[in-house]
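Reading through the structure tokens given below for one structure.
As you look at this complex, bear in mind that one protein chain is not there, while each of the others sits in place.
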Amino acid sequence: MPIHIIAEKCTGCRLCIKACPLNAIKIIEKKAVIELDLCNLCGACVDACKLNAIILEKTTRHTLDATRYSGVWVFAEQKKGKVQSVAFELLFKGRQLAEKLNTDLSAVILGEKLEEEIQELIWHGADNVYVVEDKQLANFQDEPYTNALVELIKKYKPGIVLCGATSIGRALISRVAVRIKTGLTADCTGLDIDSDSAILLQTRPAFGGNIMATIITPNHRPQMATVRHKVFPEGSTDMKRKGKIIREKFDGRLLLSRTKLLDIIEEVESTVNLTEADIIVSGGRGMGGAQNFKILEELAYVLGGAMGASRAAVDSDWMAYSHQVGQTGKTVCPKIYIACGISGQIQHLVGMQSSKIIVAINKDPDAPIFKVATYGIVGDLFEIVPALTKRFREILKK
Amino acid sequence: MDIIVCIKQVPETTQVRINPATNTLIREGVKAIINPFDTYAIEEAVRLKERFGGKTTVISMGPPQAEEALREAMAMGLDEAVLLTDRAFAGSDTLATSYIVSCAIEKLTPFDLILCGKQASDGDTAQVGPGISTHLDIPQVTYVKKIREVGNSYALVERMTEEGYEILKVALPALLTVVKEINEPRIPSLRGMMRAKRAQVLCWKAQDISADSGRIGLDGSPTQVVKIFTPPPRKGGQIFEGETSDIVEKLVELLKDQI
Partner (left out) sequence: MDYQLTEQQKMIQELCRRIAKEKIQPIAADLDKKGEFPKEIIELLAQSDLFAIFIPAEYDGALELPAGQKVGGVLDLCIATEELSRACGGTAVCYAASALGTFPIVLYGNEEQKKKYLPFIASGKKLVAFGLTEPEAGSDASAIKTTAKKAGDFYVLNGTKHFITNGGDAEIYTIIAMTDKSKGARGASAFIVEKGTPGFSFGKEEDKLGIRASITRELIFNDCKIPKENLLGREGLGFIMTMKTFDISRPGVAAQAVGIAQGALDLTVRYAKERHQFGKAISSFQGIQWMLADMATQIEAARALVYSVARNIDSGKTDVVKESAMAKVFASDTAMRVTTDCLQIYGGYGYMKDYPIEKYMRDAKITQIYEGTNQIQRNIIAIQLIKETAK
């Protein structure tokens, strides 16, 4: 097993036990013992041990010449020929990374008739834009998109590839990473460059709990990561920026697909403009039932906001999944987030804690939501919410 | 129609408790369950089997106790179960995991369909499903919310997107990842539970599936955790208690300029 404890060094101090997110370490006869069936070799204990008594071995067969790979790439997702805003957010972050690495920032766009969009990408910070235009690429399809992106990566060898964690991005980039046989870190909430090694530091919530993990891909290139919409801000545009446009053409066989897109149906109802909303009124388990969301709807209407829900409320079928805020739902970053009857489990908090103002209404004074709330109200939401609605209606004259 | 369902055993996190002293998850007494998203894949497989016949196999990679999750899947109506368990698998990231599962599926070939949940509730990466299909070089459709039609060599499915859905025709064999909108998973019957209890679960190690030792476990995983830390909690702010009318007045005053 690649992990073991040097018994002579271990003093049974229990620091490793505290650090282990999987409860895989026990003290037996004053020495730490790792239960290997539970351990997933995450290495948290190795860092925690002050006596260097825990050894995690990893043998790497690949000898990688990282210098052959350079540049930061952003996959610019487009739908109906329009670049999605998550791409601009990634360009904003990518710019910072590229500057730290003293390298170029490039956008990659696949589609058909993209001329105006290419300019947008440059204005948002791209030094280069790799463009593949083909009828086969007009709409996203797993195989042609994967093939095209893999070919580009093989040819131009970027050091970092970033992609939005959207329904398209997640499907595409997972396939690309496997084809290239490199590492991929999903849903990063933080990206940085290690100043010594120039390696990408990818931070994300881990183990479904209140723990963050920083992950690296030391011996494979490119280093790949996805980021959810609204995690990073969209930078300003500079219409004077100039950039290089590199066009590629691929053999038609490369763009063949074993899936065929027959139709695209847009459902107005399911399009809750949650991620774009400036104000969100959200309900959780404390709402008690689907019918009670009416009072939140009224408040949201008066404030011109959107409706959100916690996982508990969605799992109880009180609200549709499209309203879910949190790690398994949407990440939001509104000006005001009003959480009603939401206890504030970490899974919810990671999806909304970057909101500018958080208002929490909950009858349990110990609810974790109050730890992140800008304004916390301990009380009965069924009294407070209608009163708030009434007062705002008077002020806003709606 | 032969179907393979891939599942993962995860800690039940809907009732997570946080240790206030260390600010970490309390894992004692947390039940291990089938990843909730995978239960939709299981249900869909059972429904397809009920309509078209054929063999269904459920497969999971994990520690020996993941056998329980496989038995639960069999109780819901799947026929056979394979557990991929080997200490050499420990430390596998999504690349290594999808490689290992794809090696096992090669051994179960031929099949028509692989079903996975859209993601696991503990890792939330949504990478293993697409990883498997890529290793196997078969087409995939992610976020499937409805299987409209299944023919001899194709399936007609609806794929959920941010704006609505797409209708896709995919050649079989294929891999589909499914979302909760697709069905309502059944509660297993008593007879199903009894049958599952007695059924055999195959246990395969790395050598049983001819997995390359350099591509599994820690050595086969390009990603590496370098640091684990508890984020500094966002500072809580002002707390209001007391009369509703006072609270509302104060709050409206504080918020009105932001609207």
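Think of it as A and B in the order they're written, each chain with its own count starting at 1.
To be clear about the criterion, a residue touches a chain if its C-beta (ideal position, glycine included) is under 8 Å from a C-beta of that chain, and two chains touch if they have at least 3 such contacts.
Please read these numbers as outputs of a predicted model, since none were measured by experiment.
Interface note for the absent chain: among B:Thr109, B:Ser189, B:Thr230 or B:Ser245, the touching residue is B:Ser189.
Counting the whole complex, the residues of chain B in touch with the unshown chain are 186-191, 193-194, 197.
To be clear about the criterion, only the chains that are shown with their structure count from here on.
Rounded to whole angstrom units, the spacing between the C-alpha centres of chain A and chain B is 18.
Listing the residues of chain A that touch chain B in their complex gives 1-2, 18-19, 21-23, 36-44, 47, 56, 58-61, 79, 142-143, 146, 166-168, 170-171, 174-175, 177-179, 181-187, 201, 206-220, 257-267, 270-271, 279, 303-304, 311-312, 315, 321, 327-328, 335-336, 345-347, 353, 356-357, 359, 365, 368, 370-380, 383-384, 387-388, 391-392, 395-396. Considering their complex, residues 10-11, 13-14, 16, 18, 22-25, 27-28, 63-65, 87, 90-91, 93-95, 98, 119, 121-127, 129-131, 133-135, 138-143, 156, 159-171, 174, 179-181, 214, 217-219, 221-231, 233-234, 236-241, 244-245, 247-249, 251-252, 254-256, 258-259 of chain B touch chain A.
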